[in-house]
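The complex is shown incomplete by one protein chain, all other protein chains being positioned as in the whole.
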């Protein structure tokens, strides 16, 4: 029988991943939503995506990632409902 | 009786002095022509002008001078018929 | 809020010029934005799509962006410039979508009381923009072939995040 403390975060995290430019092109889509067990980090989400999505392995193991419009580190914990943006090396200007 | 070698330069130099901006304003004219004995340097011409021209002493003893559109040093010899431009400190742009 | 940002001088009314634009860059308009009685020097940088690339004649470049983050990151860059050059007035645009060869993809304008700061601020903004803005480009060649182009990344920058 499962006991769950209501103060604790959900056991399962729902994370949306957005892909841009070349990354979107290689996997043929601009976004995915993944469920994964709590706790998880940015790099866990990336690893899951690389394993699950066709051609996901063409995306680097440590891409630039932004959450809430800011760059984040690979070891940052992710929270339920967050959106991760995977950014290819930039090429503005 | 005077003997003069035709290969030698004229005994007297005729030099035109042009003045610009503040220098022209202080002496009230934009050009003068001076006669002075050969040999002479740029600084001899400036000294003559400072002595002869009303308010000439308000022009510095060593102003910037250009001949043939190029800056020259105060000890440069002057040649008959040359034009010396006396340039106040520049203020372009 | 895609492509609809304020930015530029903090003294300008919001929304006058948007940073991201799908139309040709309007440099005279950007220069009007920064004009002021206090301004003695205005420095501008304009980046243009070059026709002659390494792999053949380029017809144009298709620029795409993470637009919300583009606005946010450019806002940060302008804030940084404004704190380094408090009297500075700044305006910029980045064009998105297809930009034909010969046309401008980015313009940065920095105006300050004296000339040295204008040039330094302009350079700061363009260098940071090149490193940080989430913009990507795909070269389109005359024969229709395309190729993603990435700016050279220094290791130190890659590890910054």
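Brief remarks on what is shown
Order of writing sets the labels: A, B and C. Residues in every chain begin at 1.
Note that contacts are C-beta pairs under 8 Å (C-beta built on N, C-alpha and C of every residue); 3 or more make two chains touch, one makes a residue touch a chain.
Bear in mind the structure is a predicted one, so any value in this text is a computation, not a measurement.
For the chain that is not shown, the touched chains among those present are B, C, taking the whole complex.
Annotation for subunit C: contacts to the undisplayed chain at residues 27-28, 31, 35, 37-52, 101-102, 113, 115, 118-119, 122-123, 126, 130. Residues of subunit B in contact with the chain left out of this view: 18, 20-22, 25, 64-66, 69-73, 85, 87-93.
FYI, only the chains that are shown with their structure count from here on.
One simple way to say how far apart two chains are is to compare their mean CA positions; for subunit B and subunit C this gives 53 Å. Centroids of subunit A and subunit C (each the mean of its C-alpha atoms) stand 28 Å apart. Centroids of subunit A and subunit B (each the mean of its C-alpha atoms) stand 79 Å apart.
Shared contact sites, meaning residues of subunit B that touch two or more other chains, are absent.
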